[in-house]
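Below is one structure, written out as structure tokens; the observations come after it.
Note that one protein chain is taken out, while the other chains of the complex remain in position.
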Amino acid sequence: MKEKVGQVTAEERSEIQQLFERRNGLNELAKILTPENDALYQKLVKDMGETGTKFQNWWDNMAKKYNWKSTPNGHWEINFETCEIFLSE
Amino acid sequence: MQKVRKNDNAWQSGRAKNITFIVTKDCQLACKYCYLVGKNVKERMSWETAKAFIDYVLSHENEFREESVVWDFIGGEPFLEIELIDKICDYLKLRMFELNHHWFNSYRFSFSTNGINYHTPEVQNFIQKNREHLSIGITIDGTEKKHDLNRVWKQATPNANGITQPSERGSYKDVVKNIPLWLSQFPDAGTKVTISSADIPYITESVLHLYSLGIHQVNINVVFEDVWQEGDDKRFEEQLMQLADAIIDGGWYQDYACSFFSEHIGKPLDPELDNQNWCGAGRMLSVDAAGNLYPCTRFAQYSLRSKKALVIGNIHDGINQNLLRPFLTLDRTTQSPQKCLDCEVASGCAWCQGENYDAAQTNTIYERSTAICLMHKARVRANNYYWNKLYRKLELEGRREEYEANKRDVKPEIC
Partner (left out) sequence: MMQYLVILLDDTSVSYCHADNPYKERRLINLDDLRAGIRYAMTENLMIQFVYPDYALPKEYLDVIDTIDHHDIVPYPLKGDVVVIENGELRVENLADAVVVVRLKKAELFDSGEAIAATLPKVQRLNVVVTDLETFTDEDLKRYNTLLDQWAAVLNAEYLHGRTPQLNLLTDRMMLTKPNHCNAGVENITLAPDGRFYICPDFYYSQAEPVGDLQSGPAIPNQQLLRLDHTPLCRHCDAYHCRRCVWMNRQTTLEVNTPSHEQCIVAHTERNAARRLLESIRKEATFMPEVEIKEIDYLDPFDVRKEW
């Protein structure tokens, strides 16, 4: 079940979309990058940490800013095309 | 609370640079309508060429300012070169990250495949590795009869010039077996169907067949080449009206889409406000096995019947920007004959810059081919019928508003 609970601006959408894409990119890079390539591996590990934090911060900040409805077993989703936020269970 | 996103279907439409590797000019099939007239087994891209191209593109970030990139792989049949493709994609990921290239935040790997090798371990391993960045379309033309009419295996031996020749053996069974696996991995994926003169009688049954296979999005178009026979437009219109009846009466319209029917087509176009070029040639970039660069794959020699390849550079010297200027300044009115400018149903009437170039009386991309004129008009009439019938039905059932709010929006696809 899905319920629309809010909307973000286009700029805010672009921010999370970029972080989402970067996170996916880093995850798939991690599948092929080995510790032997030390410099790049360290860069990847650092980036994964930073991107994960930024990703989480975005949701925390937006939830606070817009005061979206939440439920104990639900999660929020964003539609990148419409900037709508949905609560899914 | 876990947070995920909703999948976006039309990924970065219009904001992405489309960069195509022509990894091979070979294919297991020799489809009778294929625009690639020079397919052969000899021209396979080497890793050195692919790497040099990638190095060129990624080191010229200022020349490629698009927000996103679609790394596209085409053939022939691209999955014949899965080993090379895997190496290319790994290198792309590593280099984009290493160079802090802005495309690392926004890229896709895209494939149009005949689907024959889809199930192989090599292809499946590749899919698992790159799952979040893949867009894969399998081409299946409809029913077995319709599919096998054109999509046939090639003969074992090419002709004296090394060009592949069609056999009598259809490929439907070899493709359809992979559709469930494909749809399980890409449930929103669509298929591309191409219609030429001989296919017209099979349109309705083919689209319904694809729906029944679980394919929700059928992107279908008539070929741009001048292959049409007298009366084809009438036969086409009748088929589309049958299809309209079947989609509406069968209730398919709620969850399935066919690109023939779109509310955006069949309107007059303003010469100033609607003057943009339809085709993306020039905003795209293709590279072939020889390291030559093209504004679109359709300008490579193997795609052209009567003109010389339009090469805009190579991997060593880069792009000759002067050769891109005609593509980037091309607009609708300049290339269109007066009958197109005056046309009352112009919107949605597509063209292919490569076919325009190939069919033009001089070596120009500025002469629009109008071979599909009657077919477009037939489509518009059937399209009008479809929407009039559908909306009347929805109104009588009191469900129009509900439909409007949830409908799949099929916009004309820009090449």
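As written, the chain order gives the labels A and B, with residue 1 at the start of each chain.
Please note the rule applied: a residue touches a chain if its C-beta (ideal position, glycine included) is under 8 Å from a C-beta of that chain, and two chains touch if they have at least 3 such contacts.
All values reported here derive from a predicted model rather than from experimental measurement.
The hidden chain, counted over the whole complex, makes contact with B.
The residue touching the chain not shown here, chosen from B:Gln128, B:Ser212 or B:Thr364, is B:Thr364. When the full complex is taken into account, the listed residue touching the unshown chain is B:Arg325, out of B:Lys234, B:Arg325 or B:Lys339.
Listed by residue number, the positions of subunit B touching the unshown chain are 310, 321-323, 325-326, 328-331, 334, 360-367.
Following the convention adopted for this analysis, only the chains that are shown with their structure count from here on.
As a whole-number value, the distance joining the C-alpha centres of subunit A and subunit B reads 31 Å. By the touch criterion given at the top, residues 16-18, 20-22, 24-29, 31-33, 40, 43-44, 47, 59, 70, 74-81, 86 of subunit A touch subunit B in their complex.
Here subunit B touches subunit A in the complex through residues 1-6, 8, 10, 90, 93-94, 96-98, 104-107, 129-133, going by the rule given at the top.
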